[in-house]
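Below is one structure, written out as structure tokens; comments come after it.
The complex is shown incomplete by one protein chain, all other protein chains being positioned as in the whole.
Labels A, B and C are assigned to the chains in the order they are written; within every chain, residues are numbered from 1.
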Amino acid sequence: MIWNIPFITVIVLIAVGLYAVLFKRNLIKIAVGITIIESGVNLFLITLGYRKGGVAPIYTNLPPNVEIPKGMVLPVPQALTLTSIVIGVAVLALILSFTMKIYEHYKSLDSHIVRRLKE
Amino acid sequence: MNLIQQMPAILIGMPLIAAFLTPIIDRVNKKIRNGFVIVVLILEEIFMITLAWHVFTNGIAIYTMGASNPSIVPLQAAVPIRIVLEIDGMSAFMGLISATVCLAAGIYSISFIKEGNGKGKYYTLLLIMLVGMLGMEFTGDLFNLFVFLEILSITSCALIAYRNWYGDAVEGAFKYMVVSNIAALFVLFAIGLLYSRYDLLNIAAISKIMEYGSLEKIALVLLVSAFAMKCGAVPMHFWAPDSYTVAPAPITAILVSASQASLYALFRTCFSLYGNLMDYHSIGIVLILFGLLSMFIGVTMALPQKDIKRLMAYHAVSQTGYMLLGVGVGLYLLGSSNFNTYGVKAMEGGIFHIINHAMYKGLLFLTAGAIFYRLKTRNLNEMGGLAHTMKFTSIFFIIGALAIAGIPPFNGFASKLLIYEACYKVNPILSIIAMLVSILTLASFVKVFHSAFMGPKLHDVEEAPKSLLIGMGILTFVIILFGLFPGWVVNNIVHPAVTALANRIDYINAVMGG
Amino acid sequence: MLHTTGGYWDAVAWIVAFIVIAVVVYIIRGLGRRDFRKDSAEPFFSGVELPTEKTHVKASNIYWGFTDSLKGYYSIMKKMHDGIINNYIAWFIAISVLLFFVVFLPEVIP
Partner (left out) sequence: MKAKTIFFIIFMAFLLYAAFEIHPFSKPTSKMDDYIISNAQNETGANNVVTSVVFDYRGYDTLGEATVLFAAVSGVLVALRRKEDKHE
């Protein structure tokens, strides 16, 4: 359905990230590409859980006339996204620290130069 | 409270708490820290054997996180809400491998890793790596699988980069990190697709109500290719030689069983999640093709290598092919009447090869590490005549090399024999390629043995330190044991794993009730 | 005892057989001449004295013939293993696309 625009946005985000990973030679750009894919997947999880007109699944100060449970957005994807974001941060930190070390040793961040390991 | 009932949680929790404690103990005393880590690893091994024994005799063990009675899954709203750990024969089998290899590598590390400012963190990460492997193998929940996949890849990358004063070590870690993260992200995307369809995360629960629609097909492709990349199947194996070469030797030995955890996830996806719902003929053929390509390209790339660990890493790729071939034949025959005759035998061969490979390839990497420890080089051209002084290391190397080449009476022969004979029934060409690869494997290890251990005495070196020898000795002991009594091992350890994989209904019923 | 598809394999029996053969060989060896000395059977090397210097063949020179005759294959393999991280991921994408076709084609072409 064409009204699945949020899902299509997710795919576009993944495409942008994957493009960076596949075609950019700078290692930092590859790291950024991975982060963009990560954001795309996180956005995907969040959009999965949206329900039309749903409120946040919090009982404190609940607006009146909210139908339980159909009036709230799904809580599990939000929890999954929370976990996935933290994992993404950890991964990004590690990748960038590797990039720093690689620059120290190779004086370059070009993926066509950083290839002592081959064949 | 029954202790065996709590064993899955203890197995994951104990090394985790130990990992959090290690940096503190490191501040106090280095010797106490070494002892602490080794004691934890030995306890882990004992507990793992206990749990595996329980699973092999009593069937699938269930542990529901946070429930009042963990061994029963509370089916609120007819689906499991909480995270369920599900340990069947296959999980217990993989857990045994991980615990054994980590024990050997932990003891080996005492002398191998020099005392510096990083050794406390090294042991911390090693213990978390064990947690990651066990978590991946025990879990019955898809998102939990992703979390532990990430734990495993982050710790392995950090440990690959442990010797960060070499540029190529960091490069190998970077490559592995990029590869494993892309794989993990597409796994997460596939999990999202399955979640969107069924609003479930439990493998058994999804499998019970699954229909094979187009979303499931896309999820299947992403899961299979991501896990195949993580386990190093050709032509997605390029990261494997790179990162295996540069990691410290004990970490390389663990990395072998870490990529086998991904192999486990691949088999779990194919057999327990999709099973005979999917078009298992074509996926079986895909696995067989992966296997043949891995075997052949892996071994031919290994032959001309000059770096001892890179050569062994290509052999790791090549041996992964045997497992994919054996289990792929099983998947191809799943459901047909031939499955019970030779499909099971092919799967037994493939699964038995997993544990054999973890043991002898771990041993070979450890011997390569012992050579590196004394000579400070991995280049085969600079070696020679090591057998004059490093007697035990060369004996261990011979045993490992004969086992990997499939020479009787070592364990590699037993599993390869099962694969050859069962594959011959499907198509003789499969067996012929498998035997050819076995010959080439022997040839390339003859090369290593000749250039490293034979010849005149070129270097004035001593035998490797005791802790290295003990670490290698543990794996050698297992190899000889498995080589002498393959029938016992196959009947009591491998066969339960095969039946656990093949019987999807049992896996579902253990969680969802009959 | 390990039962395979075609028969069975018993490592212990194999080792027992091996030991029996070794014993027989040892007995036969014991029947030989006792006055044999190693230098009494020097190989004849065209009248030239045997080289005493010990040599060691380097690893790169072993199987040179094998790799040289498969030059075409190895040049393709070297091109594949180029060590560029972008291409590693490209292979993953390519394999995924092929798998997509494997999984979806039976639907389109019955």
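The rule is simple: contacts are C-beta pairs under 8 Å (C-beta built on N, C-alpha and C of every residue); 3 or more make two chains touch, one makes a residue touch a chain.
All values reported here derive from a predicted model rather than from experimental measurement.
J.: Out of all the chains shown, which come into contact with the hidden one?
T.: Looking at the entire complex, the absent chain's contacts are A, B, C.
J.: Tell me which residue among B:F36, B:F148, B:Y360 or B:Y507 touches the hidden chain in the full complex.
T.: B:F148
J.: Looking at the whole complex, which of B:Q5, B:T50 or B:S196 touches the chain that is not displayed?
T.: B:S196
J.: Given the contact definition stated above, which residue among B:G118, B:G473 or B:G487 touches the chain not shown here?
T.: Missing-chain contact among the listed residues: B:G118.
J.: Just the residue numbers, please: which parts of chain B touch the chain that's not shown?
T.: Given the touch definition above, chain B has residues 16, 19-20, 23, 65-66, 76-79, 81-83, 114, 116-118, 121-122, 124-125, 128, 131, 135, 143-144, 147-148, 150-151, 154-155, 157-159, 161-165, 170, 173, 189, 193, 196-201, 213-215, 218, 221, 376 touching the missing chain.
J.: Please identify, in ascending order, the residues of chain C that touch the omitted chain?
T.: Touching the missing chain: residues 87, 90, 93-94, 96-97, 100, 104.
J.: I need the residue numbers on chain A that touch the omitted chain, in ascending order.
T.: Residues of chain A in contact with the hidden chain: 1, 3-8, 10-11, 14-15, 18-19, 22-23, 47-52, 56-60, 68-70, 72, 74-76, 78-80, 82-83, 86-87, 89-91, 93-94, 97-98, 100-101.
By our rule, only the chains that are shown with their structure count from here on.
J.: Using Cα averages as centroids, what's the distance between chain A and chain B in whole Å?
T.: That pair's centroid distance is 28 Å.
J.: Approximately how many whole Å separate the CA-defined centres of chain A and chain C?
T.: The separation of the two C-alpha centroids amounts to 46 Å.
J.: Rounded to the nearest whole Å, what is the centre-to-centre distance of chain B and chain C, using the mean of the C-alpha atoms as each centre?
T.: 24
J.: Among the residues of chain C, pick out those that touch two or more other chains and give their numbers.
T.: 77, 81, 83, 85, 89
J.: Listing for chain A: what residues touch at least two other chains?
T.: As it turns out, chain A has residues touching two or more other chains at 21, 27, 30, 114-117, 119.
J.: What residues on chain B touch chain C, complex-wise?
T.: Its residues touching chain C are 174-175, 178-179, 182-183, 186, 214, 217-218, 220-222, 224-226, 228-229, 235-236, 238-239, 241-242, 279, 282-283, 286, 297, 300-301, 303-304, 306, 341-342, 345, 380-381, 383-385, 408-409, 413-414, 417-418, 421-422, 424-425, 443-444, 447-448, 450-452, 454-456, 458, 483-487, 490.
J.: Of all residues in chain C, which touch chain B in the complex?
T.: 1-6, 8-12, 14-15, 54-60, 62-63, 66-67, 70, 73-74, 77, 80-81, 83, 85, 87-89, 91-92, 95-96, 99-100, 102-104, 106-107
J.: So in the complex, which bits of chain C are touching chain A?
T.: Per the touch definition, chain C meets chain A at residues 77-78, 81-86, 89-90, 93.
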